[in-house]
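Shown here: the complex without one of its protein chains, the others still in place.
The first chain written gets the first letter, and so on, giving A and B; residue counts start at 1 in each chain.
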Amino acid sequence: MEDKSKRYDRQIRIWGEHGQTQLENTQVCLLNCGPTGNETLKNLVLGGIASFTAVDAATVEPADLGTNFMLDADNLGQTKAKCVCGHLKELNESVNGSFVDEKPETLIESNPSFFTSFTLIIATQMGEASLLKLDELCRQSNIPLIIARSYGLMGYLRVCSDELCVVETKPDNKVEDLRLGAPWPELEKYVMEFDMNSLDDKTYKHVPWAIILMQAARKWKDEHGGNLPSSYKERNELKAQIRSIRRSLDEENFDEALSNAHWIWALPTIGSEVRTVLESPKTEVHSSSSDFWVLAAALKNFYAATGDMPLEGSVPDMTSTTEFYLEIQRLYREKADADIAAVTVQLKETLNEIGRPSDAISPEDIKVFCKNARNLQVVWNTKFSEECEGSAAVGAELTRLMGLEDSSANAALYVLLRAADRFNATHGRFPGFFDSELDEDASRLKAVAMQILADQGVANVSVPDDLVAEMCRFGAAELHCVAAIMGGAAAQEAIKIITRQFVPLDSPLIFNAMSSNTTLIKI
Amino acid sequence: MIKLFSVKFYCYCADKCVFLYAYDRDALLTLQEKQKEDAAVANGTAKAKQSPGELRLQKDISELNLARTTSIRFPNGKDKLLQFEVSISPDEGYHKGGSFVFSFDVSPSYPHEAPKVKCMTKVYHPNIDLDGNVCLNILREDWKPVLSINSIIYGLQFLFMDPNPDDPLNRDAADVLQKDPRTFAANVRRSMQGGVVGGVHFPSCI
């Protein structure tokens, strides 16, 4: 056990023990054991998932040894899935591995129930037709699906799931929720009773800037009919008032107060992501609603009642005596706890209404939900069929991307990858398979790509010949480095989905290994 | 006969490409042989490479503007600048008459990182603790690469001119200074003469 926390120390620092527990309960199914699939799985096995099942019908051939690190010369002629499974298991003795010696395409047709026992499906190097069925299948069983593809010097990655509800989005630039301009009664009382003038110089230097600002804001409101400064001029006046009560120039707390003064009027807003959650029809909950939506319904009620989100309750470090800081910290924490209690009351009512036990959701989950209320996000990924079968949205997005200098090449690669798949469906081989037919394949591939563009309603643009020629040159090669990049990205997405932390992709992604950049196809 | 061909390395710098290597095969093979020889010959014989820290220190040190009360000593000579000692003998303030030695330990990535400075002389001072830790903002949280050794020496001199009891490292000294500057002055004198203050013995530094 101790070894386990040591082993996973560097990642637990990112997603916590609870994220690690989610990972350790995950059963992953990998379709196709080429380098793209193995690299994805490798990263997840190292992270400590519960188990994996590798599906592939191929036998190991010499070309695998040039791209696949989970195979070696001794494996030649053996079942690929079996060999890969063996090597992957070596990476982490606590992970169970098994393999199925079948073609994923066949399995999708013949045994769809096979897929329902997994937490997550990762489909690699697969064509449109099977993926369409697999996406339907996974959505029916509510199992997230990740599609990853490496093709020469490009890659494609996509998440398929009706909705992914994230509580701990962990944004990089979080706005502190301090309510300086409108403190709640307990905080207001503390701040008003805080007598700065009577303090000796040393203590005066250690008054937290939050208190300085709240006193200044209160005074301003008293003198301006209850309003906060609204213009640039008024804001400067308020800052001048703060400056005027300095006793000396070496008071760092006053420097900090002045540089944080904008928190008085820059109130944390309720972002569009959270608004989308609160306004979603899914907040009309019923007995089979997920915990997330039940909590969101309670949050919605809380918001309707109070006009605000629950307080997060953390206070940034600031120059202060220990005593003042801990006191402020306590006030914020108590308010946060009170908000959690209020949400809990709402939640119990909601649970009652939908016929679930009132303790169905754990206090810890309620707490985490409330603390992250401002940053909640639900990620929706459209059905794979909408992407493939021609829709106005796809056409509009492709038109937009192909018109932009930064993204036109990657949008063309996206179209060409789909064209290559159709080429394969028609000819039984990918373009550029034979050295002798490179030029002919280029013309054929371009024709297919233009047809796809036409089907999507994209007019007056063409795919550049250079890129068409490169796609043929690639000949569907699965290069190890490109596979490792796509596998790394797929594993990151898998971890985000499994731990329900950070924000998963909401649209297909194209990776261009020639220019080392990426483009999202927003549909 | 060995067929000759070239190995080319290029790189991209905006739109321009730059031709880097043009070895022929023989040259490549020769290089490999040479590597074996070099590995055999070279045993730390090569000239030490100068770190960015040393390069920058050359500038700082050649431009040092030392007050009469300050001196600097490089125990390892003029070509090893990363460790040195600065001695400050204040001619005003509570510590007038004493002499205080600070050790500077400069990292090879200076000025990306601030030098590590410690006071080697046991001193009775609110901002220097008995282990020689110095509380000076530019040594830690406010360090910027534009600052220099000169700035730090100014900072240290300033600590002796204007000890700050509000943010102490030696709280006993700070309390005394705040409540009773005359006792503080007496304590400083006693400590500098090699006496005992608050149960702590201070070696003489006059």
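What we mean here is this: contacts are C-beta pairs under 8 Å (C-beta built on N, C-alpha and C of every residue); 3 or more make two chains touch, one makes a residue touch a chain.
Here is the rule we use: contacts and distances are computed from a predicted model.
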Choices "NEDD8-activating enzyme E1 catalytic subunit", "palmitoyl-protein hydrolase", "Proteasome subunit alpha type 3" or "Centromere protein N" - which one is the UniProt name of the chain not shown: "NEDD8-activating enzyme E1 catalytic subunit"
Hidden-chain contact residue, picked from the options A:Ala57, A:Leu132 or A:Ala477: A:Ala477
Residue touching the undisplayed chain, where the options are A:Pro229, A:Gly395 or A:Pro504: A:Pro504
Positions on chain A where the hidden chain makes contact: 3, 5-14, 35, 39, 42-43, 46-48, 61-63, 65-69, 72-73, 76, 90-93, 152-153, 157, 169-172, 206, 317, 319-322, 325-326, 432, 435, 438, 465-467, 469-470, 473-475, 477-485, 487-489, 491-493, 495, 502-506, 509, 513-518, 520
Contact footprint on chain B, counting only the chain that is left out: 5, 7-14, 17-23, 25, 28, 31-32, 34-35, 38-39, 41-52, 54-56, 58-59, 61-64, 66, 72, 74, 78-79, 107-109, 112-113, 127, 129-131, 133-135, 137, 140-141, 143, 145, 167-169, 171
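The definition used in the following text is that only the chains that are shown with their structure count from here on.
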Approximate Å spacing (C-alpha centroids) for the pair chain A, chain B: 44
Complex contact set, residues of chain B against chain A: 164-167, 178
Chain B-touching residues of chain A, taken from the complex the two chains share: 201-202, 205-206, 250
